[in-house]
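Could you have a look at this structure, given as structure tokens, before my questions?
For this depiction, one protein chain was excluded, whereas all remaining protein chains were kept in their positions.
Letters A, B and C mark the chains as written, and numbering starts fresh at 1 in each.
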Amino acid sequence: MPALAPELEVSRWFNAPTPLTLADLRGKVVVLHAFQMLCPGCVAHGTLQAEKLHRLVARGGDVVVIGLHTVFEHHAAMTEVALDAFIHEYQLTFPIGVDRPSEDDPIPRTMRRYGMRGTPSTIVIDRDGVVREHAFGQVDDLTLGVLLGSLIAASSSAWTGQAEAASGCDNAGCPLPAVAST
Amino acid sequence: MPALAPELEVSRWFNAPTPLTLADLRGKVVVLHAFQMLCPGCVAHGTLQAEKLHRLVARGGDVVVIGLHTVFEHHAAMTEVALDAFIHEYQLTFPIGVDRPSEDDPIPRTMRRYGMRGTPSTIVIDRDGVVREHAFGQVDDLTLGVLLGSLIAASSSAWTGQAEAASGCDNAGCPLPAVAST
Amino acid sequence: MPALAPELEVSRWFNAPTPLTLADLRGKVVVLHAFQMLCPGCVAHGTLQAEKLHRLVARGGDVVVIGLHTVFEHHAAMTEVALDAFIHEYQLTFPIGVDRPSEDDPIPRTMRRYGMRGTPSTIVIDRDGVVREHAFGQVDDLTLGVLLGSLIAASSSAWTGQAEAASGCDNAGCPLPAVAST
Partner (left out) sequence: MPALAPELEVSRWFNAPTPLTLADLRGKVVVLHAFQMLCPGCVAHGTLQAEKLHRLVARGGDVVVIGLHTVFEHHAAMTEVALDAFIHEYQLTFPIGVDRPSEDDPIPRTMRRYGMRGTPSTIVIDRDGVVREHAFGQVDDLTLGVLLGSLIAASSSAWTGQAEAASGCDNAGCPLPAVAST
């Protein structure tokens, strides 16, 4: 039985009227784009890819793109004020959460929890809350698209089945039985 | 009941040991890349995309990428000898068919049959032989990927179901005999 | 007699052991790249162009590339600490000066002095200290290269002549004292 994706720990949200949780998004395909605003590889590729994906694919409501500002270096430079300006200047419209800093660890909490190797990292979570892809570095558009398309299509019935079996469960832990039968 | 994709009419194949027909490929997702070797928009984007797709996605056997050399102008320049050299120099490995010329029409037969508007054209055919996308010009990698992913995943069960219900036929699961009448 | 390029007003230098002045650089071709670290058009093109130019052309000692961080918005985000991290992450090696802020003007002093229209701006100054190009937005590599090549070559003899006529001064050969009064 595959493990569920760890929940996000976010200290502040941008582009989101209310906080987002993976538990609330169960039933949807979630793409996490972990980045730092001063990471050249992020800005040149991944962040634009996330924005494109958000505009292109997220319309249908099956896919949710979430940015995660996982600052693990240059903390004094990549403040929330700076991120706010970055989001404004790059005209990013997808929801972006600031990964909650640790007190005794330069690596923030969600990043540590997922064992990410750096930024950019792309994590794709299926409708059942299971991590289906975890990549460090650039991800090709075509490859990402095929994966998302298959998760959108393949999981929909699984999710329906899961919804039927929902009794007995509660929140984030609930989808697991359905996963077992997938 | 949606119409089936018209069959290909090809006068010569490159990169294919035996001729390909859509009828034989029923059960697979097929991507047709219609191009001309002297079409700048094709060479700069679509043909490279088709090659990338062939190498990336076609491995699993669910997707077949087919090039179609649809010469509708400069016929004396874009000969089979020239196409052979083009394929060699651009190191293309996906199967490419020469769309059979008409006697009294500058537009070749398959191109006419599909009502293509020019080159490049991208046509995506699902496992049941139905055209699901027909685009003229550049197609975005992410968009194409999502479509392919959903067709790979969504149709697989449909195809299984279709195979079971093959005799007598009914709706989308029974297209195969109809191909003969195309 | 063409006007001399106004002197730089810089509050802090990065990648420069000692402060740079245009007066000291008379005799060389100077390329000013005015940018903001959160300006997408700068980061995607101009800043990389400046770095490439610095590595490629500046070797010979005839051309000096100078970055100018002209913050005119989001002042709280684009601090010196943030710029320091930006320079580190983007591995920039050309000298970069922070355009000195004004007390009562969001536009910093050098930017105001030059009448720049925004970022990125590219200003090319010839060996005699005269502005030969002042462009807002992207500048094509080929166009910039031709201009620089011609200034390197054409001005060298002029500069020699100027050096000879240095005492007493007259026309284009005698700009140096004039800088003081700018």
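Methods note: a residue touches a chain if its C-beta (ideal position, glycine included) is under 8 Å from a C-beta of that chain, and two chains touch if they have at least 3 such contacts.
This is a predicted model, so every value here is computed, not measured.
Here is the thing to keep in mind: the chain we left out touches B, C in the whole complex. Residue in contact with the omitted chain (choice from B:F35, B:F86 or B:Y114): B:F86. What chain C contributes to its contact with the hidden chain is residues 49, 52-53, 56-57, 140-154, 157.
Although one chain is not shown, part of chain B still touches it, namely residues 38-40, 43-44, 73-74, 76-79, 81-82, 84-86, 88-90.
The working rule: only the chains that are shown with their structure count from here on.
Taken as a graph of touching chains, this assembly is arranged as a line, each chain contacting the next along an open chain of partners. In summary, the pair chain A and chain C forms a contact in which both copies contribute largely the same residue numbers, shared numbers making up over half of all those used.
After Cα superposition, the angle needed to carry chain B onto chain C is 180 degrees, rounded to a multiple of 5.
Look at where the CA atoms of chain A average out and do the same for chain B: the two points lie 35 Å apart. Between the Cα centres of chain B and chain C there is a gap of 54 Å. Averaged C-alpha coordinates put the centre of chain A at 42 Å from the centre of chain C.
Chain C has no residue in contact with two or more other chains.
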